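Remarks on the structure that follows.
Only one protein chain is missing; all other protein chains are in place.
Chain naming follows the written order as A and B, and within any one chain the residues start at number 1.
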Amino acid sequence: MDSMPTTEPYLRIRNLSKKFGAFTALNTVDLDIMPGEFVSFLGPSGCGKTTLLRAISGLDVQTTGTIHQGGRNISTLPVAQRDFGIVFQSYALFPNLTIKDNVAYGLVSAGTPRTEVDKRVKELLELVGLPEQAGKYPAQLSGGQQQRVALARALALSPGLLLLDEPLSALDARVRARLRGEIRDLQQRLKLTTIMVTHDQEEALTMSDRIVVMSNGRIEQVGTPDEIYGRPATAFVADFVGKMNFLEGRLVTSKRANVRGAVLDFGEEVQLGEGAAVTVCLRPEDVVVRDIGEHSDNRLSVQVGVMEFIGNHFATTLHASGTSLNFSADFSINAVRDLGISSGATIEVVLPPKRLRVFAQPRSATA
Amino acid sequence: MNLCTTSDLRCAVVSIAAAMFCLSTAARAADLTVYTALEADQIKPYKAAFEKANPGINILWVRDSTGIITAKLLAEKANPKADVVMGLAATSLMLLQKEGMLMPYAPAGLDKVDAKMRDPAASPQWVGMDVWASAFCVNTVESSKKNLPEPASWADLTKPVYQGQIAMPNPASSGTGFLMVSAWLQMFGWDGGWKYMDELHKNIAAYTHSGSKPCRQAAAGEYTIGLSFEYRANKTKKGGAPISIVLPKEGLGWDMEAIGIMKTAKESEAAKKLADWAATPEANKLYAENFAIVALPGIASSMEFIQGDIDKMLIKNDFAWAAENRDKILAEWSKRYDGKSEPKN
Partner (left out) sequence: MATETLILPDRAVAIAPLRQKLGRDDWIMRGAVVALGLWLIVTVLLPLWALLSKSFQATDGSFVGLANFQAYFANPALADSIWHSVWVSLLSTVICVLLAFVYAYGLTRTCMPGRWLFRIIAQIPILAPSLLPAISLVYLFGNQGLVKWMLFGASIYGPIGIVMGEVFWTFPHALIIITTALAISDARLYEAAEALRASPRRTFWTVTIPGARYGLISAVFVVFTLVITDFGVPKVIGGKFNVLATDIYKQVVGQQNFRMGAVVGLILLLPAALAFVVDQLMQRRQMALLSARAVPYDPRPDATIDRALLAICSLIAFAIMVILGVSFFASIATFWPYDLTPSFKNFDFDMMDGGGWRSYFNSLVMAGLTALFGTAVIFAGAYLVEKTPRFRAIRGFVQFLALLALAVPGLVLGLGYIFFFNNPANPLNFIYGTMAILVICTISHFYSVSHLTAVTALKQIDREFETVSASLRVPFWRTFMRVTLPVCLPAVLDIAMYLFVNAMTTVSAVVFIYAPHTTLAAIAVLNMDDAGDVAPAAAMAMVVFATAAVTRAIYMLLTQGYLARAQMWRKR
């Protein structure tokens, strides 16, 4: 976060690699996580996000590299000597113990006096909003409730670090959306450094302070949700997070490209040299149709293709007149109604230069 | 090794616990390991009487057929487990004697023992207990059903009418089986004996592991005639079996049951006590309940179903020859009759 005070990072990962035989699961990863920060590891399956979490937790020690937690070198410590609470996708609640016994599990083993255990369990169950369920067995609770119990159990020993391994994947959409907010809220109240592994970009974008996007065992970009979404550092990130038009063209100047006959300007300079092949990225929702009277930059006259009603907006394909450029665009329902946009109509649109991202070709992903 | 004396569950549990968790050797009174081929129903009274007379000594029986006990003793020669061998055929004991495994010892009261029934040396390595002799058990119900004449002699058994009707013990495992084969070879000569057995083999339905089994099978009518020995015949008939007991007129094969102490006996004092007891009138009275002839002359037998004077019917038996040739006889027998195809019945 921009406003983060410059303190020592709580978790400092340096030069971390993990090899399984000939396969490299993590390739020289460096990462700092600040105290109290909520960081998500985001990426497709096999990108190394789970491997990174397992290295941090000590479940699978890295091949090379170091991890410091709160100034302590934990690189090769066994699981039990590290300091974290963990919540799994499967909840991993002990089925034969009551909710209370599940939450109290670590406390009892640590020899905490009974009255204190009871007090703490009550506190934790209230924290996760389940004060009434202490006597039940896990199988008697809903999935969302079980996940909250797992969270309470992970917090019982007040760990310095909370690890969430795909915590919401097993839940249905509505419960998932609600729990996102609850977990984030809880994390902020406790100011608990938290790492979440997820393949769900929406989850990462809504919950995190920062997102670590990973691919092929490498970190592609680290940034706030806004940065990741709005200013993807690589074509991979641009493709993986949100919808994106990938438009192939050639540089005319360092701030202008010819994209299939359409000339587009962009905000940043691109130092690739004239005539270099580039990919220009544009989010469909960044296509502007309203209030474009005085705009002249990147103004295109386009023909509207088939209009798809998505629910809260329309998606369509636009064809720029006089060029071979096609790209998709999202229009709000208001705009469609107000401007009378319909399939086959010709309208004027603006592609704001600041919203265009330019990458050198070739890019790995295809639009 | 932790060994138990009484046959109850608690003892078993204790012995297992002890065996599993510690190396304790028996610190109790002497546990005397006795290898025997005596019948299971005989050893109880013998043990009870001996232990009553010699408090503090417990007999642990290792019981099996004569052939198996003999083979076991020979196999364990390097590391013998037995203290005493009791109730084993004299031919087998002579084999052990030849191997130098027995301890010379003259039990108290040796002078009263029938001279024929002991190792002739002044300190004998074995002393006889009783004589057991061959006998047929013939199932009367089955033989009348099948219209079979009652066999009276060894020769009768080779008649074709008895084809598939006869069971006899395997001489390799059974002492009763061996004494029959030994008797035939001595009565009919080496060649004559084998010729007789070739004929008999045609009628034999089964060779059994134990010497008692043929009589019991005859009793159950499984086979009509069982070649066995007189103790089992008497006992089986007493148990209500519809059998008649035949003593073949050519003469009875016989052997002595005898006792000897192992040279390596760990409990040699207790072993000597058992050898002493075995030659007492009390012990001989117990033998006499089971056999017609016992080591001490003049003790009356009480075998109610045995008719005829067994003493007179015994063949002249050369034990030394039998012991000497035991291996050769068994090898020849095995070659001729063992593992051959099914009898045609």
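Here is the rule we use: a contact is a pair of C-beta atoms (placed from the backbone, for glycine too) under 8 Å apart; a residue touches a chain by one contact, two chains touch by 3 or more.
Keep in mind that this is a model prediction, so the values were computed, not measured.
Hidden chain, full complex: it touches shown chains A, B.
Touch with the chain that is not drawn comes from one residue among A:Phe84, A:Phe236 or A:Phe359, which is A:Phe84. Looking at A:Ala156, A:Leu171 or A:Ala204, the residue that reaches the missing chain in the full complex is A:Ala156. Across B:Ala71, B:Ala155 or B:Met187, the residue that sits in touch with the chain not pictured is B:Ala71. Only one residue from A:Gln221, A:Asn245 or A:Thr317 touches the chain missing from this view: A:Gln221. Which of B:Glu222, B:Glu250 or B:Glu324 touches the hidden chain is settled by the complete complex: it is B:Glu222. In the full complex, chain B touches the omitted chain through residues 1-4, 7-9, 12-13, 15-16, 19-20, 23, 33, 40-41, 44, 60-63, 65, 67-68, 71-72, 74-75, 79, 141, 172-173, 205-210, 212-217, 219-223, 239-242, 338-343, 345.
By the touch rule set out above, chain A reaches the unshown chain at residues 19, 27-31, 57-59, 61-65, 75-82, 84-86, 88, 90, 92, 94-97, 105-106, 109-110, 137-140, 153-154, 156-157, 159, 218-219, 221-222.
Here is the rule we use: only the chains that are shown with their structure count from here on.
Centres computed as Cα averages put chain A at a distance of 90 Å from chain B.
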